[in-house]
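FYI, not all chains are in this one, though none of them got moved.
The chains carry the letters A, B, C and D, assigned in the order they are written, with residues numbered from 1 in each.
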C-alpha cells in the first residue's frame, strides 16, 4: 500500500522516525527517560510518592497519574506558558489524561501498595506526535521506577503486566502513513492515535477526521499500520531496558 | 451476535434507548432542542453570534464552537458546580472539544459569513451517554439556527453538508452492546464513542479499554453496532426536523 | 389602585403570572422541582449531603446552602458561561446568598442532624424574576427532601417551620405592579424583591431605585402588592405538595 | 419608642454614633475622605479616570463604579486577605455593587463626559456599619472629585443632583435601634440598611431577618429611625463640605 506517497521526510508510508530512548536522563527521579522520535523530544519522569489521592485511600492499592507540559518554545512559534496564563489548556488536559489511562492499563495498581507513580512528560522540542512519544517514553520511566521499588525492597516483584506504546497514523495526501511528523500532521485529513500493549491488545484508539470523514476501509488500513509500528516501538523499549 | 447478554435495561444488544427530540424547547435561542436518550436529558442550544474569534477574523468565513455543562444534581450524587469551583474539569473540556469538532465537520464554515454558531449542551439528567446525546441533539439545534439564518435572509442557503450523530458502544459482560446507559457504562470493560455522518463517514472514533485491552475483532463488532445505531439516530433527527 | 396601567403582558397590576410547579422533575435529587412563572423556568433541586461545612461541625446541627446558575442561552442574548469564565459574577453570588438565607429562615437547622441540604437553582429560561421564582421553587424541593429524610427514618419529623415564597414588585410607568416580567423589569424605575413566610412574616426586603428615588408611600404600596402575591404563591406551593 | 432598650454603647435607641468626616485625607486622589462612625473607620477615595467601560463607550456619558475592601486586621480576628486568596467574597461584591448603585443614583452620568469616577472604600477599622459608612463617606469624596473637575475646567458645573447617605437600623432585644455597632449587629434579629437622598427619596432598602421574621409594623419603625438618622448624616456631610 505504501509506495506511492511522497512524504516530506522522505520516509516510506510504513516507516517510523528514528527512535532513541535515553534512560537515567536526569538524576533525581526514580525513572527518567529522554525519548526522541525524530525531532520530537520529551523528558518523561516517573516519581514514586508515598501517598495516594483521596479516592484510593484505604483501598490497599496504589495509583498512577500523569501530567504533560510543553516548554513555551518547543514549537515553531512561542506558545504561552501555561503556568503564567494560570491554567492548562483543554489540549494539555486531554493529553495527560490519555497518558495516565494508558499506563494504568498495564500496571497492577492493586499490588503497588498505598503509593502513587506520578509521571511527568515535558516536551522540550516538538515535531508532531508528542502525546504518543510521551506514552512510549513514560512506559520506560515507569518500568525503571518499579524496578527501583523492587530493588529498594518496597515491592516483592514488578507490578507491570506488559509493555505499552503508542503511535500516530494518518491519511496524508490520500495515503495512510505511519508516525506523522509536524509537516504531515498539519496537512493531513485524518489523524489517529493508537495505544497498544506488547501483546497486541488495544488500549485506546482516537481517530479524528480533520477534513473529510474517513471510511471503514481507511480505518482498517490505519490500524494495520499502527499495529506494526507499535510492535517496533515495543522492541525499542525492550532493547533500552536491557541496556 | 446480540442475543445472549442480559442488559440491566432488558434491551437487546443492538437496541438503542428510546429517543425523543423536542425542538424549540426554550424560546430565546435560534436553535433549541431537548434530546432525551432514555433517562439522559440534554438541552442543546445553538446561538448565532455576529462575531468570530481572532484566528478566524478576516478570513471571510465563520466559526462554530461548543460548551458543555452538567447541572450539579444531574447525577446520582451531587457534583461540584464548575462555576463555583472556578474551572472546568478536564472531562468537560474533552467533551466540549469533541462536540465542536463533530459539528464543524458537517458545516461549511467558509460559507457561514463572519459569524459564530455557539452550541451549549447542558445535561439536566444524566444516565450515561451524555456526550453522544449532546452531539446528536446539537445537530438539530444547529440545523434550526441555520434555517433561521436562511429565513432571516442572512444566508442564501443552508451551509450544512449532511447530518451528524453519535452513539456509545461497549463490551458489557463480554458482549458488544449499543448505547450504554449508566449501569452498563460503569460496569463495562471497553467504552467507545463513535461519531458518524448521515452518509456513513466516520468523524471520530474514541475507544478506551477501561479494564482489559480489546482485540481488533471486538473493535470491528463495536463499529458495526455503532454504524447501525447512528443510522437510526439520523433517521430520528430527520423525522424531528420534518415536524 | 391597579386599573390604569397597561402592562406589556396585559395583566392587571396585581396579577401574578401563571405559576406551575412540577415535582420530581429529575430523578436523582431528593427534592427536584421545575417552577414556571410565566416564561421564567427554573429547575430547583435539594440534595441531602451527609456532611456539614467546618463552621457547623460539632454543633450537632445541620446546614442549608444554595447555588444559582443560568444556562448561557436562558436569556435574549447569550451570556458567558460562568464555569468557562472561571468565576461567578457578583450578581450570581448575591442571588445564591439570598436563596440560602431565605430557606434557612424556615428550616430548624438545629434538628436537621449533621447533614446539609444543598439547593441548586438553575434557570433554563429567563423572563424576569428568576431569583424569586428560585426561592418559591426551592421551598418545594426542600420540602420534598425533608419528607424523604422522614420517610427514610433519618428524621423523626419534618424540620420545616412554615412555607416561604418570594415575588418581585416594581413601579412601572408610575404604577406599582406585581411580579415583573423581563419587559417590565428592564423598563421600571423601582424594583423590589420581597421574601415572606406563609404566616406573613418578612424575611427579606430588597428595594432598589433604578432611576428616580421612591417614596415611603410607594414603598407601602409595593409591600401590599407583594404580601398579597406571596399569599397566592404559598397557596400554589401547598397545592403542589398535596398532589 | 426608644427609651427602654439598654444598648451596649449606652446610646439612645435613636442616637447615631459620633460621626467625623475628614476631607483630603490622602494626597493623590481627586476626592479623599476618612469617615469615622464611632470606631468604624473607612478611607473613601474618588478617582477620576479618563476612560469608560465598554458598555458606556460611545454613549457620550460617563460612569461611576465602586470597589470595597477591608484590611485583614480591621476586624476582631484576622480575615484572609482577598488579594492573597485570589478572589473577592460574595459579601464584598454585594457591598461594592450597593455603593456603586447608591452613588450613581445621585450623579447625572449623562453630563459627566466620557470619564469614570472610581470609588474605593477601604475599611481600616471595623465596628459595624462599614457599608453604610462607605456610602456616606463616598458621597463626600465624589463631591470633591466633581468639584475638582469643575475647578480644572473639565466640567461646566457640578453633575451631582443631591446628597446621598446611608445608615443601618435593626431590632435589638425587641426594640428598633439606629446605627448598629458590631456588638449590636452580631446580636440583633433583624438588620436593615437604608440608603436615602438629601430630599428623603429612598434609593435602597435591604432588610434581612437574621432570626425570627419581622412584621410590617417593625419595618415601619425601622424606616422612621433610618429616615431621621440619614437626615442627620446629610447635615454632617454638608457641614464637612462647607469647611
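Criterion: a residue touches a chain if its C-beta (ideal position, glycine included) is under 8 Å from a C-beta of that chain, and two chains touch if they have at least 3 such contacts.
Note that the structure is a prediction, hence the values are computed from the model and not measured.
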How many copies make up the whole complex, given 4 shown?
6
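Everything below uses one rule, namely that only the chains that are shown with their structure count from here on.
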Give the rotation angle, in degrees and rounded to the nearest 5, that superposes the C-alpha atoms of chain B onto those of its identical copy chain D.
120
Give, as an integer number of Å, the spacing between the C-alpha centres of chain D and chain C.
28
Cα centre of chain B to Cα centre of chain C, whole Å, reads 33
Residues of chain A touching at least two other chains
87
Taking the complex as given, what residues does chain B use to touch chain C?
26-29, 32, 39, 41, 43, 45, 47, 49, 67, 69, 71-76, 78, 81-88, 92, 118, 120, 122, 124-126
Considering the complex alone, what residue numbers of chain C touch chain D?
87, 90-91, 93-94, 96-97, 101, 105, 192, 196-197, 199-209, 212-216, 219, 223, 227
